[in-house]
Every structure is written in structure tokens, then in C-alpha cells.
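Complex shown without one protein chain; remaining protein chains in place.
Naming follows writing order (A, B and C), and every chain is counted from residue 1.
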Amino acid sequence: MQLSREDLKRAYERMFTIRAFEERVDKEFALGNIPGFAHVYLGQEAAGVGVCFDLTDDDYIGSTHRGHGHCIAKGCDVKGMMLEIMGKAGGLCGGKGGSMHIADMTKGMLGANAIVGGSPPIAVGAALTQKLKKTGRVAVAFSGDGASNQGTTFEALNMAVVLGAPAIFAFENNGYGEHTAASYAVGAPSIAERARSFGMPAEVVDGSDFFAVREAMGRALERGRAGEGPYALEIVCSRFLGHFVGDPQAYRLPEELAQARANDPLPRFRKGVTETGLLEDADLDAIEAQVLALIEEAVAAGLAAPQPALSTLEQDVYVRY
Amino acid sequence: MQLSREDLKRAYERMFTIRAFEERVDKEFALGNIPGFAHVYLGQEAAGVGVCFDLTDDDYIGSTHRGHGHCIAKGCDVKGMMLEIMGKAGGLCGGKGGSMHIADMTKGMLGANAIVGGSPPIAVGAALTQKLKKTGRVAVAFSGDGASNQGTTFEALNMAVVLGAPAIFAFENNGYGEHTAASYAVGAPSIAERARSFGMPAEVVDGSDFFAVREAMGRALERGRAGEGPYALEIVCSRFLGHFVGDPQAYRLPEELAQARANDPLPRFRKGVTETGLLEDADLDAIEAQVLALIEEAVAAGLAAPQPALSTLEQDVYVRY
Amino acid sequence: MPRKSYRQAINEALRQEMRRDPNVIILGEDVAGGQGASGEAGGVGGVFGVTGGLYKEFGPERVLDTPISESAIIGAASGAAVTGMRPVAEIMFVDFVGVCFDQIYNQAAKFRYMFGGKAKTPMVIRTMIGAGFRAGAQHSQTLHPLFTMVPGLKVVMPSNAYDAKGLMIQAIRDDDPVVFMESKVLYDTEGEVPDEAYRIPFGEARVAREGRDLTFVAFGPMVPRALAVAEALAKDGVSVEVIDPRTTSPLDEDAILESVEKTGRLVVIDESPPRCSMASDIAGLVSDKGFKFLKAPIKAVTCPHTPVPFAPNLEDEFLPNPRRIEAAARAVLAS
Partner (left out) sequence: MPRKSYRQAINEALRQEMRRDPNVIILGEDVAGGQGASGEAGGVGGVFGVTGGLYKEFGPERVLDTPISESAIIGAASGAAVTGMRPVAEIMFVDFVGVCFDQIYNQAAKFRYMFGGKAKTPMVIRTMIGAGFRAGAQHSQTLHPLFTMVPGLKVVMPSNAYDAKGLMIQAIRDDDPVVFMESKVLYDTEGEVPDEAYRIPFGEARVAREGRDLTFVAFGPMVPRALAVAEALAKDGVSVEVIDPRTTSPLDEDAILESVEKTGRLVVIDESPPRCSMASDIAGLVSDKGFKFLKAPIKAVTCPHTPVPFAPNLEDEFLPNPRRIEAAARAVLAS
């Protein structure tokens, strides 16, 4: 399970890309350059990257309204994402999806999803394909703590067990569903235990530790690739900002927010790899500089891009013949 | 918890009423006197009667497509039921509901429900009323093993925990959802364990033993009446006949059906109470005779009753003003 | 040509497509039946026998029984569809769609558009519709307007065995989500059905009967009723044209408009409560694009604005029946 230098760099590059992308989204949103709603993934980078790290383009993920991080972790093009979020031609969905509906089938990204609990049943279907075609691939359903209470999610858990589908349920427990705490809305003592009671292995993992997430995911993947069925992870993490960009978060005390920042997965990763001598600070700094340039470019491209042609309005509703 | 002679007679009377009612429904259905579908409760009598035995008219139950037994256990008028099932004027719902939609608010019977998983959320609402009005009353949601996999049921379990509602989830595990075995469709090792993982006490109970069901229900009721929240029971039982009247049941081996009959809750009750001298066979025989007469009367009334007036077709859709 | 029932026609379409394309799978509750039971598996083939025998031919990897979890059924189908399968999922009675509607209208139906044309979701949702079985308010609805209003769904309502087979084959080969509405009361009706595979394109209406004086538009189980009334009216010298659109989405607008151009009079017969129904949808079409042809008010014969009642006499009155259809025809002819 020891990662090579290249792997470690890739991990940091992915996490930092999410960090920089989301900070920029936050800023461009405030400037009025991003329409609609945006739910950023700041603070949860290690969760998405840890889960997706050992997936290939032929493995699938289903995502959530807070999907930018999952997209980046799964390898979606950052420029295509930025254009999409800005509602521009050339965006990953031609500007018709937006932040909550980014998808890229070529990367195994089945779509962000603005319906809480929308993805898990779909991910079970993608996993079923893998089972039936005996590909050894898996499908991951990302869900929040809030989504863990939606009936569709529960059904998906049971369906995956019954069909023996290699679905991996990645529950990102960031403590809140909108402005309501998981400690209130999840009646169960633990999301992982609840998932386990459906008949699959499940574990709780520290979501600010990239290595812990990746290792737990490794166990899930091993089971999935071997065709042995589903697995659940409860990834405990924290979102730095509000539910959506603009949420003042009066319901969270400053100490809690400070605590979240203290567990920031990026410095933690940096500390880990530099202290053990696996990478140098300079390596990581170089990655950061490169990523920031990429994001800059993506934003510039997004701002410069034209709106989608009006002729696309009625295109792609369904196949016509 | 020791029951008086009167109580024991009442228990047998209720169970035997269900038995005789359902056997007659089966027969009248074959004769063409009952339109539509009928799902009979034969073999599960101790479950419904055990659960409802200590409920009052101010406690509520929500039922299923297999609801006749629950109605009788909750005290609904047998003649009104028979008229309803036959689609006649004077039926409990004026002939507009039918077998799968019998309700009687005056008896705390919130309705049979032809949607699998339809009742649990509604029962949580009825339980919420009791909590908010501090009545000390409870609401029971009957569900099958099949219904235990429906998303609405899972949501109801969690909602009851979160709201602290005195809802009691009575899962009647009769081994089948239609023609599919629970051992296949319930991925969890146990329905009770799965419910427990939502954050409520849960237990498995032998559904052919009236006393065992009633005692387990006593524990659930104690918690509910004290305002301490929900409870789940997995009541293991067996249906004697097919899913609906007419199901040939090729998917069940004769030995399994024989085993079900061998566990018949009625002879078991009779044996228990007569062997210990609590009641005499004569007491029970007298009850049977009385019940059979009542059913006879109900059928005669049903056959004689007129169809609902055509003028009722457009009545009671909603209040007009 | 061999005569087959509507049920057999659908079963044959499924079987032929499954033989042709290994990506076609079937999933739903009791589509095989008997899984995990002490006795035999696969002997059920759906509560009305439509998938009978398929499990035996294709086995448990192609005919999958599921828990009673409709959202997961539809999600499993759409997730499988976007990753390369061609699932045929069953929602047993259309009435149950309320527990999984999100997975249909917000998910499967929207993928193609929402993702900028980059996803395709070739799946069929088979479901049974209609009253007349004395099955009560939650097992007797039709609900085609619910699907017709959703951009991204194709909606099929076969009215006879021949169409049922050809439309099912088209549905399976179609690259979009298709809701295929099977009429319970038509399952045992027979017609001539070729043994070989054939498709009927969507959006092409059938002129079920030609006529001059009046146009009937009817859907699914209402088509035979409309034809029967047309027959009766013919005896009085009234010539009724009966249009069976076969699919409500896409809708063959031209066929309807051409007929009304000829007859100038229109009655829509639809098994559905009246509000926001296909009856009003057709009226909307014709009162705009066909206004100049109209010689009389457009009449709708629908169900009343009520749930489906259980009592047989009430249910019979609830359905568009010959008496009400004929009355509407006469009213339109008189004005």
C-alpha cells in the first residue's frame, strides 16, 4: 500500500486542485461571475481524493450537490468544469447542467446530483453493469450525512446487498445537512453501523487523513473487485464554509469552525510526507504553483467563453428520428 | 401480565374471528361474491391480535394490503368490513375503499394500504400527535418483510427516532413478499437488527405464540406510553395461503406449507389455555360457534346489501364550499 | 398470420430482444419469482405472467428479481443503462410510481439534456395501467399524463397485440427512457402478430378506423371502446374516424390535425381524471393549430375528478363508458 513519490504528488495535486478551485469558486461567486447556487467542498478534499485515488476511468462514481471535489478527484477537466459552473459554451455539459449537474461519462463520473439521495440507486445500477459484465470495476455512491436519511439511499444499500453489486457507499459525514446537525437528524448511533446492519462491511474513517481514507477504500475496493459485493465507509470530515456560498453559519460556534480548520487535510498531508522525508516542501510548492496557474487559466477561459447558443435550448431532450 | 379468563376469551374470540372471516372471504371470493383482489391473513392471527390486544380505540394502527386481520384485531365491525369487501353500500368506507382500503377512524384504524410501505410514515404522524398532545397513546405501523425494504419504511424508522414519536413498528415477517422469499429480498441478517441500528430497541418474536407477541408488545407499549420513543418488533409468522387468493404457490414446497400449519397459532393457544386449566374446550367452542354465526350474518348482510348509490361517485373528493 | 394475445406479444418481444442483445436485462419484483423460496424459482414471471418463461431461458443474470424498492429498481436500471446495458425495469402497477418518481423524472429523463447530450439512457419502464379490475384507488390508475408532461421521457400506450410487440421492440432499441404502459384489461385480447421481430416507430399514430363526420382520439384501453361506439354510430349513418396515437410522447400531431381538418369535429376519450390530462392536451393542440377546422366544441370523455372507486358499479360509471362516449359524440354532431 506504500505510495510512490509520483503517487504522493498526484494525491497532493488533486487535493490542492480542489482547494484552489473551490476557493476561486467562492470568490468568483461573490463577484457575480457564477450564477445560481454553489456548494463548495473546502475541508473535505482528503475524502474525495482518498476514495477516488485508486479508481480508473472505467470505475464509476455518483456524486452530490457538493460535487466539484468528486469531479476533480475523478479526473474531470478543470477548465470544462469552470466553464460549466459559469454557464458557458464548452462547459462539460454545454452550460446546461451547472454546478449541481456536472457529469463526464468518459471519466466514469455519473453526475453531481441536486436531489439528496439521488445518486445511490444510480450507482447501484452502474455497479450492476460491472457485475453482469464481470469487469472487476466498481461504482461509488457519494452521499452526505443528510443524504444517509433519504429512503432512496436505504433502498440502494439493500439492493446492492441483494444483487451482490460492487457498490461502495461513501458517506461523507461532515456533521451537517444544510443547517441541521447530523447528531440531530441521524437517529442512529452511527451511519456506518446502520449501513452494516443492511448486510455489508462498514467502517468509520477519519476524513481529514488522506491515507486513512485511501486504505479503507482499498478494503472496499478489494471486496468490490473480487465480486464479493458492497461496502460502506463513513468518512468523518468537516466543511469549512457554510452549506452554500453565502450561508452565514450562525448555527456553528467559532470554536467548531476553528477546530475544523485545525484538522485541515492539506497541511496534515504536507506535514506527514515532509516529516517522513517522502517529499520536500519544494515539491508541494511547485504543485501548488502549477495548480494555481491552471485555475487562473480556467477562470480566464470561463470569463471569456461565450454563452451557449440559443439553438441548444431544445437540443438533446431526447433522440429524434 | 397474567390475563384474566375474560381477556383470554377475548383473545381467542379475536383470533378466531379473523380465522373464520378470512376462510369465508376465501370462499366467497371463489364464488365470485368478492370483487378484485383479496390478501388473507390466515396463519398470522396471533400477530395482529397480540399487537392490538392492549391498545385502546385512541391508539392508532396503520395497516397493509393484508389488512383484514389488523382491522378485526383493532375492533372494526365485521359486518361493515364484509360489506366493504363486497363493495356494498353500508360498508365501512361506503364501498369506495374495498379490501385494501378499509379504515375506521373511530377505532383508531388509519387504513389498510395498497402501497407497500405506505403506512409507516403515516403512523409516525399519528404517533407525533400523541407526543405533542401528551396523550400517552401510541401508533403502530404494521409492515411485512417485503415492506421492510421500501425506502418510506426506513425513513419512518429514522423519523420516529429523531422526533421521539411513540411509534411501534410491527414487522410481520411471514417469509415472503408476494412470491419472493425474505431470505432473498432482505439483505440484512435480521429485520429487527436492522431496525435496532436506526436507534430504537427491537426484538424478534414468535408470531404463532399469542402470548409472546403480546408480551413483546407490552415492552414496546411501556416505552411508547412513557414517551420514550419508538420500538420495533419482528414477528416471525407464516401465511397459510398464497399471496393473494388464487396464488398457486408453486414456489413453496409442501413440507413448508405443512410446517406452517403445524405452527397454527389457534390450536397452540387452545392447547396452552386448556392444558393449564385457564379455559375449557367448551369455552372456546362456544366462542367459535358465536363467531361463526356472526360471520354468517355478515355475509348474508353483504350479499343482500345494495350497491352504493351512483350519486356517491363524485362525493367526498374534497370539501366543497 | 398467427394470432396471439397482447400478453404473449409483449413476452415475445422481450424474448426476441433478449436473444438478440445480451445487454437487455429484466428487473423488477417477481419478474422471475420464487427466489429464495423452498420451491421452484422463475415460475411466476410477473403477477400477470408477462415475463413468464424468461427466467428459465435466460437465467438469474438476465432476469433479476428485486426487493420491493422501486426507487432502487429504477435507479439500478438507469445506472445500468448509462453504463452500457439496456434494462427493462418493471413497476408492477403504475400506481406505485409515486415512491420512485424522482428516479424517473429528475434522473433518468433528464440525464441526456442536463449533461449536455453526453449521456444516453436506453431503458424501458414496463408498467400496468387502468381500472376495471375492482382493485381500488391505489391499483387502478392510468397516470399517463404524469409521464407525458416530463421532457425526456417517451410514453407508449399500446391498444392491441400487434402494436404491443412492435412498440416494445422499438422501446428496447430506443436510446431514451421509455415508459411502456400495458393495459391490464387488454392482456387477454388477441390479434394477428407476426412471429418475426418488427418495430413500430414512436410518434406515428394509427388510423384505427376511417371516417368523415367526427374524429375520436383514444388511448390504450380506450381504443377498443371508441371503436365499438364508432361501430354503433355507423348504424345511424354517422361516420367516425378513430385515431390511436400509440405514443403520447412524442405525439403524432399531424395525424390528429389532418383528421380534424377532414371531420371538423373532435371527441377525446381518455381514461384519466380530466385536469391536465391527455384530453386537455389534445384540446390544446387542436384549439390552437386546428382551430380553423373546428365546426363544434371539443368534447372530452374522461373519468370524473375522483380517485378510482372500488365498488363495481361505481368503477364502471367512473370509466368512460359507451353511454358517455356516445352522448359526447351526439352533442358535438348537434352543434
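The rule is simple: a contact is a pair of C-beta atoms (placed from the backbone, for glycine too) under 8 Å apart; a residue touches a chain by one contact, two chains touch by 3 or more.
Model, not experiment: these values are computed from the prediction.
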Contacts of the unshown chain among the visible ones are A, B, C
Of A:Pro120, A:Pro166, A:Gly229 or A:Pro308, the residue that touches the missing chain is A:Pro308
Looking at the whole complex, which of B:Glu22, B:Glu45, B:Asp104 or B:Asp206 touches the chain that is not displayed?
B:Asp104
Specify the residue from the set C:Gly36, C:Gly49, C:Gly98 or C:Pro201 that touches the hidden chain.
C:Gly98
Hidden partner chain, touching residue among B:Ala38, B:Leu128 or B:Ala147:
B:Leu128
Touch rule applied to chain C and the missing chain gives residues 71, 95-106, 109-110, 113-114, 136-138, 145-146, 148-152, 249, 251, 272-281, 283-289, 291-292, 294, 296-300, 304-307, 309, 335
Could I get the residues of chain B that touch the absent chain, sorted low to high?
60, 62, 91-97, 101, 103-105, 110-111, 113, 115, 118, 120-130, 132-133, 139, 151-152, 155-156, 158-159, 162-163, 165, 315-319, 321
Residues on chain A that touch the omitted chain in the whole complex?
35-37, 87-88, 93, 95-101, 113-118, 146-147, 149-152, 176-187, 249-253, 255-256, 307-308, 310, 312-314, 317
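The definition used in the following text is that only the chains that are shown with their structure count from here on.
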With chains as vertices joined when they touch, what's the shape: line, ring, star, complete or other?
complete
Averaged-CA centre spacing for the pair chain C and chain B, given as whole angstrom:
35
Rounded Å distance, chain A centre to chain C centre (Cα mean):
39
Cα centre of chain A to Cα centre of chain B, whole Å, reads 45
Listing for chain A: what residues touch at least two other chains?
151-152, 155, 158-159, 162
Going by the touch rule set out above, which residues of chain C reach two or more other chains?
66-67, 69, 71-72
